[in-house]
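Shown here: the complex without one of its protein chains, the others still in place.
Showing chain A:
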Amino acid sequence: MSANSPGPVEQFVAFVRRRVNLHLLWTTLIWTAAAGSGMLAVVSLFYVLQGYAVPGGWIASTLALAAIGGMAAWRWRRLSVEEAARFVDRFYGLKDAVASHLHFARAGRRDGFYELQADYTRRQVSELSPTAIAYRPPRRGLLLAAGLTAVALPLSLRGPSNEVVQRLEQEEAVQQATELSNKEMLELVEELRKDVDDPFEKELVDPDTLRKMVESLEATKDQKEALRQYAQLERELNKARLAIQRKQDEQLLDRAAEKLLEERESKPLGEQLQQKKYDQASQELALMEPEASKPISEQRQQLARLKAASQRMAAAAKANKSASQGKESKAGEKSNSKSAAAKNANGGNGASGESGAAAGEGGGELAENLEELAQSVQHLDESLQEAERQEKESGKCDSQCQSQCQACQNSVNDQLGKLCKNLTKLAIRREADKKLCRLCEKCSQCQGLCNGLCQKPGSNPGGKKAGWGSNTARREGSDELVDNGQTTQLQGTKGAGPSLTTVESAEDGSGVSNRRSTAKQRQFQRQFESFVEREDVPAQVRDGVKIYFQLIHQMESTPAADGDAAE
């Protein structure tokens, strides 16, 4: 035997080492299976309790982690040669003979007692068989591994719950809906940007800011977040609209329109104002501008139309002013007591309050414009009348009268130009408001789309899937409604929520009346009255109508009169 070749003791130890390491591997595998199953059970439980299916990645990584841990544990636990020698000593009761022999041999100690020791060890080992080392699997490990595997496998392979599936579907749908909505909003803003040509309108609408606001919208899976961002955008748009709108002016022009409709000559203007066609009204007014080049009589005829219109409009302005003064005095009393509350309540609507004040000022300006126009027209009419008188008397008017006429003419032209300009601006404002209104409507549509997603047919857990319902039309009982998590109400800050939940409050008379039927009735009545007054209507018909209304009034007043008589 050569010095380097392993002796029988070394061979025996190596054999035992391989055998024991193999046993350790099996044992480690069993415990690894138990640990892996345990980890998988915990991970699966975590997901299943939340209703989700366990992701495949998690299963794979948990098992891989357990396998790596198991291999590391085996590498750490497996026996070295020295440990194997000690194992042999312990297992066969050799009292450190093998370990001592290996150490002595390694140290090169071979004389005397060392040689005897080596012989002794060889003799001892030669009688031993490594097969006596039987493998005993760990019972507890086996039971644990089997139990945990039985628990972990079904848990890890379990699918997601119906609620989670629905939630995921809904989230996906919300994501798609928000993406689509944002895209449509952006397209709408682009269209709006192209439509806005007028610089003043551009200044009012500010399409760049709108585009930024729309671009800031994000596609989200969260329905509430989606609703919140659309509501926020809508609120911003509403704020912008309130800043654009001139309700006071429109109200004033509505009143003016009512007055104008009373007269045949000013009826077209009145209709245009009533229909809010302010740009056409402006053109109509421009046509009424008296031409100084015409003879005085023609000028006066031309002016008569403008005079009638301006006086009616001035009357409307006065009436409006007196009405608003009366309300202001009433509101002043209230505002003293409610000023603090009003400040808080209008925290979100501060802009609207400001815009209301601005509108009031605007309405005042327009009213003054109308009154001044009426005065200017009156002065011009008087000057023309004087000029006509002088012309009749002396065939020509004096220079003072001419200059006065000219001054009045200029004044009328100025006031008329101012009014036309105001009307044109108002028309532009209305146009801008319409465009912003379209955006607001789009916002509402987006919110409706997001809201509608959770109420789409089949998404409610109480309903049945296709093919699962009863085959008869008769329902035996009602399905129990299951809470699908969509019963929560959106609780936002006041004024920050969607438009559907906000209530616009305005002071009496300062807003636009929505009672369209009353207005229609009144319009109908005035049409009839003007119809009655029209000269081209035959007298018989007019009388007939008069008699008819008188009869109606008599019939209405008779029961009251009877009642009084009875009393």
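Basically, contacts are C-beta pairs under 8 Å (C-beta built on N, C-alpha and C of every residue); 3 or more make two chains touch, one makes a residue touch a chain; residues count from 1.
In this text, contacts and distances are computed from a predicted model.
For the chain of the complex excluded from view, the name given in UniProt is "Holliday junction ATP-dependent DNA helicase RuvB" [choices: "Transketolase", "Holliday junction ATP-dependent DNA helicase RuvB", "Cytochrome bd-I ubiquinol oxidase subunit 1 apoprotein" or "Nucleoside ABC transporter ATP-binding protein"]. Across A:V16, A:A34, A:A84 or A:A99, the single residue that touches the chain missing here is A:A99. Contacts to the hidden chain, counted on chain A, fall at residues 82, 89, 95-97, 99-101, 103-104, 109, 111-117, 119-120.
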